[in-house]
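Let me give you the structure first, and then I'll get to my questions.
Yeah, one chain of the complex is gone here, protein chain that is, but the others are all in their spots.
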Amino acid sequence: MTGLGTHPGSDIRLGAQRVTKRYGSLVANDGIDFSARRGTIHAIVGGNGAGKSTLMRILQGMDRPNEGNVLVDGQPVTFTGPADAFASGIGMVHQEFMLVPGLSLLENLVLAKEPAGLLGRVDRNAALRAAQDLEKLAGVCVDWDTPEEEAPVHVRQIVEILRLLYRGADVLILDEPTAVLAPAQVRELITLLKKLRDEGRTILFISHKLDEVLALADDITVIRAGKAIASMPVAEADKAKLAELMIGEILARPSAREGKAGKPVLELSGISAGAGRGTSGLKALDLCVRAGEIVGIAGVAGNGQDELGAIITGLRQAGAGKVRIDGVDITTLSLAERRAAGLAYLSPDRAHEGLCLVAPIAENAIASHHRRPEFCAGGVLKSKVIADHVEALLDRYGVKRASSQLPAASLSGGNQQRVAVARELDGNPKALLACQPTRGVDIRGIAFIHQCLLDYRDSGGAVLLISEELDELITLSDRIIVLYGGTTTGEVTRGDARVEDIGRMMLGDATS
Amino acid sequence: MSSLAIENPSSRFQTALTVVVPLALAFLGAAVLLALAGHNPVEVYRLLIVESFGGTRRIAATLAAATPLMLTGLATAIAFRAGAFNVGVEGCLYVGGLAAAYVGFTFVGTPAPILLPAALLAGLVAGSAWMFIPGVLKAKLNVDEVVTTLMLNFIAISFTAYLVNGPLLAPGAANSATPVVDAAARLPRLMPPATLNAGFLIAVALLVIYWWWGKRTALGLETRLAGLNPRFALASGINVPSLIIKMMLLSGAIGGLAGAVHALGNVGRFVTGFSPGYGFTGIAVALLGRGTAFGMFLAAILFGALSASGATIQLFSDVPIEIVSVLQGMVMILAVARFGFLVSTKRRS
Partner (left out) sequence: MIENVLHSALIMTTPVLLAALGGLVNRVGGIVNIGLDSMMLAGALIALILASQTGSWGIALLGAAGVGAILGLIMSICVTRLSANEIVVGLGFNILVAGLVRFFLKEAYGNAGTLSLPDVARLPRIDIPVIADIPFVGAIFSGHDPLTWAAWLMVPVTIWFLRNTRMGLRLRAAGAAPHASRALGLSPLRLRDASTAFAGLMAGLAGAYLSIGVVGIFNEGITAGRGFIALAAFYFGRNRPWQTAACALLFGFFDALQIRLQGRGIPAELIQTIPYAMVIVVLTVMALAARRARAAKA
């Protein structure tokens, strides 16, 4: 690890000292040391769930660390809220913008620090003068009378940045600022940030787009699994090195068992979907998952994975293209009909979609199967049959529970996910769409769920696995398809999967 | 808007607290009011208990007063369960009551085994139809059902008032009442001369069915899941919009039935000012009973006891009967308040 403190004459504006933050059993930040020099752009890179955003929330006073300190100008401080951080000159632009719809951009700029005159009247002229000064300072042009909701996304972002300057912040924290921007706008943003830095401000910026990081940053800190893995000046960094640090040593090797792929089960042809806020949509995607095969989808978040999942489940309609299961066109069917056609769906959002946390474990385990003839006759549930079935199912999947009648919220994250997996694999579906199947799950749980997926595959199931965990994809997948910008940039098969290749494809380089 | 869907209690003790605390605070508040007005609260409460439960006839009066509340509470709970915030049961009660009365006084001479069920059915259908528009608007267009159902209450009250002052006004009557329904359409009294009638049995039977339905049927399970977590329900393949429409219709049907029972059992006709706010008290019943059949049964009896005994204690002790409304209003407000901050200061913003 290269210490930044060794730079002669450096002056640390903002830092973290042994910062640890736990959410329940999840350790989001694990003793992170970090320091940003005054007047530099400091990039924080890392995969999804590495703990970057948590660290930024702590630095900005939104969260408080369980252990360790935030350091401002070298002194430990305790922030009780964002207002405290502001008082220390630290402001943040969140991924989901914090502008208020219904207010004009000018009103948003001055909100909570309005220049006011008689009777609390907002001095519009003073506000406009301040806005124009900021425009000049930043070298941008903004139509201040536009209502927030009508302003294009890059303008809103600039207003957020100017608002921090207006409120006197000299440390700007930007969470994935380029995720929502087109390439030309990214260049504008980079110019703006460099200008602000040259005037002496300190900028922290989170990204997983390595090209931008290398183009913009002075220093880079890599975070992985809640730990600060490395810090280095940009001169010592290159893409390969960063990618390796971000992903880490892949201990997982492809499992010895190779699947025996059979006939096509889940087929997508020419699927398109419009782009959303921070997502790329899908562009004429073709995909086929065969019986007895696990196909993994790799890609940086926002490159079409969410749309892919939503279109397969029918929670969103495709702009164009067809989805088939076992040869049956399901493109226009409801999710209930798709489930009846043999689709199972393991949601990436366990807390809100995968489970109903306030409902009993047993109801979570039977939902979506409860109308099957063996469980239900004439609309009446066969309670005894269901109870026996659920108990056996939960036992088989090793769900540790005091009682199946307790709310699912009473389970640990890993056991919750076991309930979801148990339910989805119950009844032997033809195809399983598994999204982030081990997110927030403990190590034993991960191994167990992986085993479940492999067993299901070996019994002839077709699995489409969407995951942000590269090692998981490599361990499980018979083929890995890489998505970038809504299209396929490459495909590797079991045994040929090399982290470096996949990493490169994830960043947009097509393979040979 | 915070969710009002029926949740699973995390523990029996906590559930008990969420019921006992608002009740205790409401009775405490009313006691202060009584004391300020120069009454002895202990004496008033003692009288209330005696007048509600002291003897068969008083119990019968209490149960009679509780009958419409069981039904309106049930109607409200069914919609809440599906995640639809229906505050329009009062309106259903009006249109249902009028429809039942209409059948009851129009087809005079029809034998009771036909006329009574037909009149009840008319109330049921009218109430259900009344909830069709807000149900569809919520499910298909996501129009706020609170506003639509609230507005429909006033429309129902004015519209039925128009009908009983005009086309349906009883001949010879001065104002605002339909003719009396045929004896064949009256709900039989269980313990004459007490007003307690077969409507009570209907209400209890429906509560039992509701309990069974929620526990043992696929639709009951789906409704609960949809109310607790619509995204989960959708991902489980449940057609949430269609479920919301169904439950709004069912809620309206039971609200209409409440009106029919009130018209055919208690009033014997339809008059303006037909309901003393049964629909709104039903919301309090559903909230206090936490949406469970047994809980709502008890809550309805509590409010029934208050209104039945309130009238008599006014005679005996000149405590105004309005103390009942004061209690109802406070219970309603306090039943949805969260007193979590008393035990924990975490998670407050």
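Which chain is which? They are A and B, in the order written, and residues in each are numbered from 1.
Here is the rule we use: contacts are C-beta pairs under 8 Å (C-beta built on N, C-alpha and C of every residue); 3 or more make two chains touch, one makes a residue touch a chain.
Predicted model only: the values in this text are computed from it and were never measured.
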item: Residue among B:V19, B:L124 or B:L137 that touches the chain left out of view; value: B:L137
item: Residue in contact with the excluded chain [from B:A235, B:A284 or B:L302]; value: B:A284
item: Touching the absent chain when the full complex is considered, from A:G139, A:G168 or A:G274; value: A:G274
item: Residue of B:L23, B:V50, B:L150 or B:A194 in touch with the missing chain, whole complex considered; value: B:L150
item: Contact footprint on chain B, counting only the chain that is left out; value: 1-2, 4, 33, 37-38, 85, 87, 133, 137, 141-144, 146-148, 150-152, 154-155, 158-159, 161-162, 165-166, 277, 280-281, 283-284, 287, 320, 322-333, 335-339, 341, 349
item: Hidden partner interface residues of chain A, rising order; value: 62, 81-83, 86, 94, 98-103, 107, 111-112, 114, 116, 119-122, 124, 274
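Everything below uses one rule, namely that only the chains that are shown with their structure count from here on.
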item: Whole-Å gap between the CA centroids of chain A and chain B; value: 46
item: Chain B residues touching chain A - in the complex, by the definition given at the top; value: 7-8, 10, 215-219, 221-222, 224-225, 228-229, 231-239
item: Interfacial residue positions of chain A with respect to chain B in the complex; value: 313, 315, 334-340, 345, 347, 349, 352-360, 363, 367-368, 370-371, 376, 379-381, 383, 407
